[in-house]
Every structure is written in structure tokens, then in C-alpha cells.
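Report on the following structure.
Of the protein chains in this complex, all but one are displayed in their positions.
To keep things simple, chains are lettered A and B as they appear, and every chain counts its residues starting from 1.
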Amino acid sequence: MARFLQLLVFGLQLGSIYALLAIGYTMVFGIIRMINMMHGDFLMIGSYAVYFAVSLLFGNQLIGPAAALLVLMISGTVTGSIGVGIERFAYRPLRSRAPISSMISAIGVGLFVENLFRIIPFIGPNPRTAPKLMADKIITVGGVDLNIVSIVVILFSLVIMGILYYVIQNTKIGMQMRAVACDKDASALMGSNVDNVVSATFFIGAGLAAISGAFYANRYPVLTVTMGATLGNKAFISAVVGGIGDIRGAVLGGFIMGIVEILVSSVLPDLAYGISFIVLVIILLFKPEGLLGKPQIEKV
Amino acid sequence: MNWLKKNRKFIIIPLIYLLVHVLNQAKILNNYILQVLMLIGINLIMVESLNVLTGMTGQTSLGQAGFMAVGAYVSAIVTSILIPAKNFSSAALISFKIGKIGFQITSIPQNLIFLLGTLAGGVVAAIFGYIIGTPSLKLKGDYLAIVTLGFGEVIRQIIRVTPIVGKSFGMVGIPKLANFFWIYFFAMLTIFICRNFMDSSYGRACMAIRDNEIAADTIGINTARYKVIAFVYSAFIAGISGSMFAHTMVYLHPDTFAYTKSTDYVIYLYAGGVGSISGSILGAAALTALPEILRQISNWRLVIYGLLLVLIILFRPTGLFGGREFSFLGLKTGGIKIFHFSDLWSWIGKKKSVEEAGK
Partner (left out) sequence: MKKLFVLLLVVCCLLGSVVNSFAKDIPDEIKIGWMGTISGSQAIDGWNMSNAIKLLEKEIADAGGFFIDGKEVKITFIGEDTEGKNDLAVNAAQKLVNQDGVLAILGANNSGDTIAAAQITQAAGVPQISNTGTNIRVTQQGDYIFRACFIDPVQGKIAASFIKNELGMTKAAIIYDNADTYSTGLKEAFEESFKAIGGEIVEVQAFSGADVKDYSAQLTNIKAANPEVVYVPCHIDNSPLIVQQMRANGIDVPVFGCESWDYQQFIDVSGAENVEGAYYTTGFSQDAESAKDFVAAFEEIAGERPGFSGAMMYEAGKILLDAIQRAETIDGEGVRDALMTTNLDLPSGPNVTFDENRNPTKAMVVLQITDGAAHYVTTIAPEN
């Protein structure tokens, strides 16, 4: 039992990273119906931003929570701005076309970014050690090891989810986001600036990816330029399983993804990778619109 | 001569083959270029298979490489384990020379085994297509994309732990039975089968589903049935392509069929021009050759490739070929401009502005 609980905790730790990444995925999808295949690369950019921020500002040492928050903000802002720039040049001209065009454009941008980073001399192909933002401390409760940093990350992702949910439900920009997601043309007629709303969405999405990159790097401190590729896919799956377009769904999907992955790896490590996909596919087959997604009625 | 004029494809297609063969024999087209041409052929079949599913029926698939893997491994098992081709004489049946140009017809039994393996690969892939296609009927768009992506990854994971196909060591000892002739033959066959499919009542039903599923349902098209047909058909073609791949590369590794390979084919399809057969030919050819051409600038290769991809999508909305068709293929697809060879010069010369035909 203790072992099961322990695995559950590991699953939640992993899931919190997927969840943060999936939030950005799901917001972008909800608003412009686009599968952003390079979303994982925002995580990579974000963790490199953390790396450079820490080594330039603080040297390479453990920094306190306040400084860590500052670094997170810097990395989030930098990555968010890059996200807005990419949207402006690579996706906005495609908005009136089939969503798959933007997806292919995203794949192209992803290839470009990853390989450009590999060539830039001060980033390069060699793996780098990510700086630890906070020291790990393990406390044991009833035979279950709890990692303080991981608990902070889990709580942090729940808090972010709460804030975002509040923003989307209760503020003007949030209302505009919902309106654009519902009907782009009609909301433009009603006076929303669709371009600004989409830019804001990309800023938040990429910024969250950067923050999840910081947490990711804190837990798995090896930075490479290709680190985001598979993670992006997993976040995509989390978002879809939770019901794409729904923030609560993305968080739920992320946690489920993490827990399934850990539990299956523990029982059948040889086949874990395949089986976790099968589990997710089965969830989708029984609930085709995702766990929290509302069935969409198609009107003719 | 009149008949030939109407059916120029019967001259042009064999002539292209002959030209490549002669150039290769004359050492002008070296084996490297031939290898790239063979890869173009294999990718062309794959893009055509995706075209049936995505371009014609509107079903997103991110797991096409999974079907390819099934075809590749099944055909390789047939030709190297079940009926080992190496047990049969590989001596050429006929071989003669005209000047410096050698011609030969390779060993009949080996070719038969190869065709048998290819068929088996296609059929087993088609069965998988049915297995994936049926439960996915109620899923649409991105949800379907996830299921197909999952399928591809599950196949890869199964191959990784199956001892008979060499687990993650990769499968060696596959006879090199595919050559340019067979790949060219199957690529052309696929193109014509797809053309006929597009023109048949099945193809029209599929296109109706793509354009508006509810409307298609209302006018009495059994949407579920046609979607499954498209899945099975597409998987079969992918399986054939897999067999060509296996017998060209003669070494298979599960990671070759990762999801990035599936997304590559989606890219080829859309960059060339979705829904148009000539577009998929051109997309497969251009984007298979592009990374090879960019080898000159080794380090910057993938950077430029990514950039070009974005530019193609941004500036050629209907794909590189702009939704046109080669006229000699004899394609009659309503609304799409027929592309004549004579147009090629004006197209290159003046860079005519492209009507957004597909829109």
C-alpha cells in the first residue's frame, strides 16, 4: 500500500509538469483550433532561459524562493514574447486556412528552433546541467517519500490553474478569449481585437511552458535542445484526454497521464510505453470528447 | 498514333524508367541518386496512401508509419524467415547488353517471393487498418489523430520486444529484392489505382464525407462504411510501401518508424498539395530530395529545411503544385487546373500567380 501511494506521488510529480504544459496547449487549441506541434520547444526555450538567467544574474548556485520566482518571471516573459513573435510571423497569416496548415508550419518552426539552438555556439549540442532553483528535501510520511520541491510544483500548477480559470471566467480579456473561441468572426464584429486575444493566449501558453520547463529542469536537470519534442506530444495527449479546450481538463489529463505512466512502468516496464498509450486510447474510445469535454453538437 | 496521343502515359511512364536505367548504367546517375529516387518512390506511395485517408476522406492520421512498419516487418518475415529467398537461385534469368547498357530480368522465384511478401505485408497492414478504423469511427479530428499516433507508437513498442524481428537490435538478413524497377512499378500502380479510386463512386463518397460528413450522411452515404474502407485501403498501400522500404534498406529498426516519420508524410502531403495526386508526387519528391540537396551545408541543413517548410506553407497555400495535375496522368478532377508540360516553361519563366484553387 505504501508502495502504491509512493508511486501515486511520483505520478503526481510527473503529471504536474505535463499539466502545466497541457494548459498552454489546450488554450491555444481552444482559441484558434490549432495543434501547436512545437509547444514542447517552448519548454526547451524556457529552461534554457532559466539556465542563462541564473548563470548571468546569480552565478551557478542555489537561490532562494524569491530569486527563483524572479527567474521564473524572466523566463516566462522571454519565452512568452518569443511565442508571440512566432505566432505573428508563422501562424497569423495561416489563420484563415485549414488548421492543419498551421500544424505543419508549427512542425517547421520546431525543426528550425531546435536546430538553430544546436548551432548557436553558446548553446550547442552538449547537454547542460540545469541550475537547481530550490534544494530538494525529502520528508517521509508513513513510509512515503515526499519531495518538497515536487509538492511545491504540484501546488503551483493547481494555483496557476485556479488563477487562469478565474481570469478566463471573470475578466474582460478572459471573456474575449471565450468569445473568440466560440466564434472568431462574430466576436470581431462585437469589438474584440482577435489578433490581440490570440497574442495574449500565445503569451500565456508559451509563458506557462517556460515555467513548466523551469520545474522540469529542476527535477530532471539535463538540458538538451531536443528535450521538448516528446514532452510536447505527451502534453498534447493529456490535453486531448482531458477534453481539449478546457483548462481543468488539461490539468486532469496531465495528472492522469503521469500516474498511468508511472503505474504501468512499475508493473510492466518492458511494455510501459505502449500500454500507457493503449490506456489513453481506451479512455478516448469510451469518452470521445475527452473526460471533461462537452459533446459538441454539429449544426448543419 | 492517335491512340498514343490520347494515352501519352503509356509512352511517358516507361520512357522515364528507361531514361533513369540508361543514365544509371552510363554512370551519370550514380547509385546515390538512384537511392534517393528509390526513396522518393517509397515516400510517394506513402504520401498517396495518406492522400486517400486525409486528402480524400478527411481523416487525420498521425500513425501512418505504424502501417508502414507492419508492412515492412511482415514482408521481411516472409522473405527472410518463412520462405527464405536466399535459398533460391539469384542468377538473372535473362541478361543482355546493348552497347554499354546492360539489361536483365532478375531471378523469377526470388521476385515471386518478393511479391508474395509485399502482398502479405499489404494484407496484414490492411487488417490493422480495419482494427484501427472500426473503433475510431466515432472519433474526429484531433481525437482521431491521437488514436492513430498511439497506434504507431504501440506497434513500435511491440516490435521492440519481439525476438523474431530482432527486438531493438533491429532486423538483419533481409534479402535485397527491391530495385528501382519494382519501386517505380508500384509507385505508378499506386498512382493509377488512386486515380481510379478518386473517380469511382467509392472515391466520390469519400470526398463527400471529407467536405461535409452530415450532408453526406443525409444523402444516403454510409459514412461509417466508407471511412473503414478508406482506412483499410490506405493501410494496404502503406503496407506495400513498407515492403519496398524493407527490401531496399535490408535493415529495419523500430525507431525508423517513429511518429516523426508519420508527421513527415503529413508534411509531404500538405506541402505538395493535399487532395491532388500530382501534388503528392511533387511533395514527396521535393521534400525527400531537399534534405539530400542541403547536405552541402551539413550543420545548417535542418535549420534551412525547417525554414523552407514554413515558407512553403506560408506562400503556397495550395501546396507547391497549387492543386494542379499533370495532364499526362489523365486525371479528371473537377475544379482543378490540368497542368500541361508546355505550362512548365511559362510557370518557371513568368512565375504566374496561382489561383487559390483549393480554397
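Note that in this section contacts are C-beta pairs under 8 Å (C-beta built on N, C-alpha and C of every residue); 3 or more make two chains touch, one makes a residue touch a chain.
Every value quoted in this text rests on a predicted model; they were computed, and no experiment measured them.
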Identified contact with the non-displayed chain, of A:S55, A:S96, A:T129 or A:N196: A:T129
Sole contact to the chain not displayed, among B:N30, B:T134 or B:S200: B:N30
Touch with the omitted chain, as defined above, among B:L19, B:I164, B:I214 or B:L311: B:L19
Absent-chain interface as seen on subunit A, which is shown: 3, 6-7, 10, 13-14, 115, 118, 124-129, 136, 138, 145, 147, 220-222, 224-226, 229-231, 261-263, 265-266, 269-270, 272-274
Those residues of subunit B which, in the complete complex, touch the missing chain: 1, 4-5, 8, 11, 15, 18-19, 22-23, 25-28, 30-33, 35-36, 39, 98-101, 157, 160-161, 167-170, 172, 176, 245, 249-251, 253-256, 291-292, 295, 298-299, 301-302
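The rule is simple: only the chains that are shown with their structure count from here on.
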Distance between chain centroids, defined by C-alpha means - subunit A, subunit B (Å): 34
Contacting residues of subunit B [partner subunit A, same complex]: 60, 135-136, 138-140, 142-143, 145-147, 149-151, 153-154, 156-158, 161, 212, 214-215, 218, 259, 263, 266-267, 270-271, 299-303, 305-310, 313-314, 317
Touch list for subunit A against partner subunit B, complex: 29, 35, 37, 90, 93-94, 97, 100-101, 103-105, 107-116, 119, 233, 236-237, 240-241, 244, 270-271, 273-274, 277-278, 280-281, 284-285, 288-290, 298, 300
